[in-house]
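Just one protein chain is left out here, and the rest sit where they should.
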Amino acid sequence: MTILLKLIQGIGVGALSIAVGLLFIGIGRKITARIQRRYGPPPIQNFFDIFKLLSKRSISHGFAFDLGLIAGFSALLAAVVFLPMGQINIFPHNSSLIMIIYLMTMAYLGMAMGVSSSGNPNATIGIARALTMMMGYEVPFAAVIFSVYIFSRTGSLANIVAAQSGGFLNWNLVRLPFGFVAAEIALQGMLGEKPFDMTIAPSEIASGPMVEMGGKYLGFGMLQHSIGLFIETGIMVDLFLGGASNIWIFIAKQFVLYFAALMINAIMPRFRIEEGVSFMWKFPLLLGVVQALIVVL
Amino acid sequence: MLKYVKTLNSMGLKARPLGDWEFEVLTPKERVAETLSYLKGSGFETFIHLMCVDWIDDGEFELVYNVESYGEAIQALVKTRIPREKPSMMTMMNLWGLCQVYEREIHEFFGIKFEGNPNLEQFFLENWMDLPPLRKDFDTKEFSEELFGFKEDESHGIKAPERIEYK
Partner (left out) sequence: MSQSQWSELVNYFRGRSMWMLHYCTGCGAIELPPVMTSRWDMERFGIIPMATPRQADILLITGYLSIKTLKRVVYTYDQMSTPKWVLGFGSCTINGGIYWDSYNVIDRLDKYIPVDIYIAGCMPRPEAIMDSFIKLREMVQKGEAKGYEKYTKNYEWYKANQDHVFGRSEPVLRKAEEVTKSA
């Protein structure tokens, strides 16, 4: 009976993360349009897009293509179940941050397997860039996680949230400011927003990994992107913004982080891949190491 | 500029200035290589392009080699006429390597054969079997109507699709 309940809860959390992620991207498109002095699409435009994509006929490129995309999608769905969101926490004793990040890496690897089997060179270049970029931002992010772990003396996201309870001054944002800045820059790379969007550069490599995806496959790609957005901002809220007492505050805090990323996205040009990685390994890594040293000493 | 015109005239060619920065040389077909190598030796090192004019009433093609001296900022037009029947010309690739591309293009659009040019295959056109299209006796309107023309019931033996009436 408990298992059935958990299953229903898990499906609900997955649907919630998809809906919130799609709404975030839609609002983000509207905000970007207003910055560029355009009227912009309605905020629910992404739901129209998803419905249309799932109703199109689509072309598969073989078994590995299907399998890779489904593996990536399901890994992200599995990751979102372990994320503590306000009072919603399906596995209170099992929210290890390392496991969530491991599952997210699985998603990227599944995607890599899928799109590489499509045989399009642009897709291979795009996914190679995505994995290179992942190597870039995981290093400073790991340094930040290290200092948070030592500071809170726990590896569970739920316990990290609990350790920050009791007001704004207890948040890790105030206690570990260098780590927050480093993690924020790494978040920009994780979301694939503007200075680090060389993965899906549309005019250079024809949207990279998505080049051979059409119809339902592209729809699943968009859903994957929206869940990824939800998890990445959610981890940041749990790590630095003190979690939340209920789900609405949690989503509001996520949106603040996404809004900051959007603002940077709207005004920045694009790095080349080696510039992006070397940037990630200089300033954010330096800040992360400084933060770790401060915590250790 | 006038010194080149004078020298070319003394070589037995017809040369005359066309303006402040350009002069033309009329040569027979056999002396084109000689004229061009003289010009190249005296500073006209840049080959700009090769043109062809179809003088259909005279029954001749006119080839125009355009070279320029950047040092003195003047251009020379070396003109020669060849008969329209079975037209052929020797290649100038030993003077300027890029003549290969221009000669290939002229061969494609006028059908002039350049002796010594190793590659005169089709360049811009695909699967072309008619007259070279820029000749004056090529009827481009008739060709277009024949190949791309449209009649509502045109079939190739297959019934044309029905028109969809939009409101």
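We call the chains A and B, going by the order they appear; numbering starts again at 1 in every chain.
In this section, contacts are C-beta pairs under 8 Å (C-beta built on N, C-alpha and C of every residue); 3 or more make two chains touch, one makes a residue touch a chain.
Because the structure is predicted, anything quoted here is derived from the model rather than measured.
Chemist: Out of A:L22, A:M190 or A:V211, which is the one that touches the chain we can't see?
Modeler: A:V211
Chemist: Please identify which residue in A:G12, A:G166 or A:P202 touches the non-displayed chain.
Modeler: The single option touching the absent chain is A:P202.
Chemist: Can you work out which residue in B:D20, B:D57 or B:E85 touches the chain that's missing from view?
Modeler: Of the candidates B:D20, B:D57 or B:E85, B:E85 is in touch with the missing chain.
Chemist: Go through subunit A and note every residue touching the omitted chain.
Modeler: Counting only subunit A, the missing chain is touched by 29, 33, 36-41, 45, 48-49, 51-52, 55-59, 202-203, 206-207, 210-215, 218.
Chemist: Given the full complex, what residues of subunit B touch the hidden partner chain?
Modeler: Residues touching the hidden chain, for subunit B, are 85-87, 111, 113, 125-127, 129-133, 138-150, 155-161, 164, 166-167.
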